[in-house]
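Note that one protein chain of the assembly has been removed; the remaining protein chains are unaltered in position.
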Amino acid sequence: MRALVLEEKGRLNLRDIDLPEALGAGDVRVKVHTVGVCGSDVHYYTHGKIGPFVVKEPMVLGHEASGVVCETGADVTHLNVGDRVCMEPGIPDPTSRASKLGIYNVDPAVRFWATPPVHGCLTPEVVHPAAFTYRLPDNVSFAEAAMVEPFAIGLQSALRARIRPGDIAVVTGAGPIGMVTALAALAGGCAKVLVTDFAQPKLDLIGAYDGIETINLNVSTAQDRIMELTEGWGADVVFECSGAAPAMLDVANLARPGGAVVLVGMPVDPVPMDVVGFQAKELRIETVFRYANIYDRAINLISSGKVDLKPLITATFPFEKSVEAFDRAVEQRPGDVKIQITL
Amino acid sequence: MRALVLEEKGRLNLRDIDLPEALGAGDVRVKVHTVGVCGSDVHYYTHGKIGPFVVKEPMVLGHEASGVVCETGADVTHLNVGDRVCMEPGIPDPTSRASKLGIYNVDPAVRFWATPPVHGCLTPEVVHPAAFTYRLPDNVSFAEAAMVEPFAIGLQSALRARIRPGDIAVVTGAGPIGMVTALAALAGGCAKVLVTDFAQPKLDLIGAYDGIETINLNVSTAQDRIMELTEGWGADVVFECSGAAPAMLDVANLARPGGAVVLVGMPVDPVPMDVVGFQAKELRIETVFRYANIYDRAINLISSGKVDLKPLITATFPFEKSVEAFDRAVEQRPGDVKIQITL
Amino acid sequence: MRALVLEEKGRLNLRDIDLPEALGAGDVRVKVHTVGVCGSDVHYYTHGKIGPFVVKEPMVLGHEASGVVCETGADVTHLNVGDRVCMEPGIPDPTSRASKLGIYNVDPAVRFWATPPVHGCLTPEVVHPAAFTYRLPDNVSFAEAAMVEPFAIGLQSALRARIRPGDIAVVTGAGPIGMVTALAALAGGCAKVLVTDFAQPKLDLIGAYDGIETINLNVSTAQDRIMELTEGWGADVVFECSGAAPAMLDVANLARPGGAVVLVGMPVDPVPMDVVGFQAKELRIETVFRYANIYDRAINLISSGKVDLKPLITATFPFEKSVEAFDRAVEQRPGDVKIQITL
Partner (left out) sequence: MRALVLEEKGRLNLRDIDLPEALGAGDVRVKVHTVGVCGSDVHYYTHGKIGPFVVKEPMVLGHEASGVVCETGADVTHLNVGDRVCMEPGIPDPTSRASKLGIYNVDPAVRFWATPPVHGCLTPEVVHPAAFTYRLPDNVSFAEAAMVEPFAIGLQSALRARIRPGDIAVVTGAGPIGMVTALAALAGGCAKVLVTDFAQPKLDLIGAYDGIETINLNVSTAQDRIMELTEGWGADVVFECSGAAPAMLDVANLARPGGAVVLVGMPVDPVPMDVVGFQAKELRIETVFRYANIYDRAINLISSGKVDLKPLITATFPFEKSVEAFDRAVEQRPGDVKIQITL
């Protein structure tokens, strides 16, 4: 099977590779249509590892995918050949302690596409459990469906926040995850979301959405604006999406008494936190690890028109130009958010 | 002070009446601008009582109000003369057990405008605690601000439901409360809301909003449609807003396993409930009594444009024609939702 | 395999019967030691059905079981031959929508021991998924372990109530489920639990526990006592365990403003509920269907000594006298709570 293979750090090839093709009773085979390029894919390409996950063998990249079911296992009842679908890239042990609790995202046994040593989905066909494959409504395109995966992280963040209708939120950091988190927070009930960053092009893109206000941190501080907006009370929820140490240290200053902070961004090393600052307002701090039970609600929100992810798709490449797509992603051009590959 | 006085069941007069005018240290005096006519006002007019609350003395009607601060008490710091405001009509004892818990709406000592023997606000000036008076952003009109009170009930319902982003909801009953509940559910994170009723004009009005689908119960059942829409799973949340016994008995059939039912409509007498039907899906049932800590978030949602209540205001009368406004409300014309009076 | 077989309504035999014996990769084979007799087992014996579940073929009874692992499937890692265990009698589809959410108890596909057409466990050996088989600490006896199943219902009720430390609870109905619910509520943080019933022997048994106070409804009302105890405020949580219509109608009167009601008892038909009574206090009503993710925490509480279920085991019969055990259970002697059978 032809696939985009990361041979080792810094070396990508579009070539044939042996991949498992056996279809289990609960599986479907999916003809892949669109795959998004994620920051983690790029990081494996440029660094060869993320934390404890090291690329030791050639590995197929890609985990943000949509496609069409082309074969169904014997026990599959809710999907049919021809169904347009998107796939959740992490496959847990369904009988594990975490899975039984409904938090299968933190099952230590989860196998996740394009996380060593598990192959990803940048290849024309993949076999996947039907339970983690979701049918698309007609009005959701393959491109949007391949955005469900990154949006799911934003939506998991919104869910963990336990937003209450009419909340005011701050999102620190306007990278792709900050953007989808802001959109999820809005769709999830916030009246208004303030997004902060140093990069004006990113702020321009996300600030074009109704309900989002942006703050260029070169010009003013998040705290000044949120306190002005809320008459000194603070934000109901702060989504920390930058992963930057100074933002982490400041986060309690943005929240209202009794508010919530959601730590979405991942700093590499331990960072200093203002524990007494959290305590003085009795804040609740939530963390996010991927997502669980999110795909169907993400699809609902896209299909109903409450969330429009199309403006975040800023470039598309054909499968044959996958290496070019990755090299473009490495560039990190100011206007780029999500680069996709179509098969 | 001139006021709209309900002398007794069936007899309304616009006349002078003695009202308390002393301004406490924590109070503001408000020049009333707009007052909405509520079903409860009309019910006191036509029946002279609601449950245990009986009109025994002449009582000023009206509790959905906006206006302008014209005087502030000595201890008031967050409001100034000239501020455009709306007022929460229920005043609890702030040191009661319920108030200390933050659920001041269920404080047995609460005094609520136009609930015997407490006078309402259909009069040019009222004195009100500043703590229950809310400043309006410039882009929220007096008419919208007088809609905050009924909308607050919908928003309390949405809050009690603990909506999760992307939920699918059903609202049974498209009266004014069903309508504001549907809008609150959408603003609060639902991807889609199905509204059911027998009256097509009401369904047409609420069905014009994006994200709302309507079901005329003369034509099909709520259960058929919700099960079709959710592939047999059911609604995440069902808001029962009709108060009708058959709807109450059916409500468990509309919900998904593990879903929620919010009982908003108030049936006069005990009604049969399908307890085993609730149990077999392990549903959570929430109830709603007015609202607490809702006004600020309601104003946020109106100001941000996430909720547009203007289409629900279907007629406006000047103060001098208040009796006429009430008689129009008694008619219950098919296209009428909210009638307002401006002072 | 020898087993206690319900041939049809009213006819029980201890005889040989063919049962599935194949051991799957994720299964364990368990030598059964103790099985409790549940009201549902007795109901199938005396009535031949429960609601839609009708005994049409001979069926082995029993679902409250403990035993010893005597064989493990190829993929089983957390259990070993010789482990003392108890078994969760309901087996869901682990990849279903409900199971993925962690609410596998409401998975429509669940197969539950001794619920037609699924055989129960009153037989010397059973095959069971390891994921629903729980190792016992040394200090938990087989008799106690066979009590985990009924206790789990009480514990699920306590969990759904979201008890807060120091709450005051009422349990209406002192049958076996009322008793385990009262013990779970105490262990789960209640400071005090009032248990009501008409039968003094039951009240004597449960009233012997510290922290439990009993009310004989022939002598006084639940409402009088709870209001006296709480200075007119009401109970934080009311567990309705009688399933009786008059208790259902009264339940809102026992709760405090903002409190919770848990409907545990199952009335056969729809019953009148005081919806406005619930609303006036803005109560939350929870329902219970079996349990999910409860066995490990039930075992923790028994092992730590916080819950003592031994006084509820009031008679024990050997396997050969299983029919006699069931006939004794049919009698419903005043002092009987739980009858067990040892193999």
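Think of it as A, B and C in the order they're written, each chain with its own count starting at 1.
Note that contacts are C-beta pairs under 8 Å (C-beta built on N, C-alpha and C of every residue); 3 or more make two chains touch, one makes a residue touch a chain.
In this text, all values refer to a predicted model and were calculated from it rather than measured experimentally.
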>> For the chain left out of this view, which of C:Asp18, C:Asp210 or C:Asp269 touches it?
In response: C:Asp210
> Out of C:Asn139, C:Ser304 or C:Gln332, which touches the unshown chain?
Replying inline: C:Ser304
> Quick one: which of C:Ala3, C:Ile91, C:Ile163 or C:Ala292 touches the chain that's been left out?
Replying inline: C:Ile163
> For the full complex, which residue in A:Leu101, A:Val118, A:Ala199 or A:Val323 touches the chain that was left out?
Replying inline: A:Leu101
>> Take the complete complex as the reference. Which residues in subunit A touch the chain that isn't displayed?
In response: 51, 97-98, 101, 103, 105-108, 160, 233, 248-249, 257-258, 263, 266-268, 270-276, 278-289
> Which subunit C residues would touch the chain omitted from the figure, given the whole complex?
Replying inline: 78, 155, 158-159, 162-168, 184, 187-189, 191-192, 210-211, 231, 294, 296-298, 300-301, 303-306
> Residue-wise, where is subunit B in contact with the chain that is not depicted?
Replying inline: 26, 94-96, 99-104, 129-131, 292-293
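Convention: only the chains that are shown with their structure count from here on.
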>> Taking each chain's centre as the mean of its CA atoms, which one is most distant from subunit B?
In response: C
>> Counting only Cα atoms for the centres, state how far subunit B is from subunit C in Å.
In response: 42
> Could you say which residues in subunit C touch two or more other chains, in rising order?
Replying inline: 101, 103
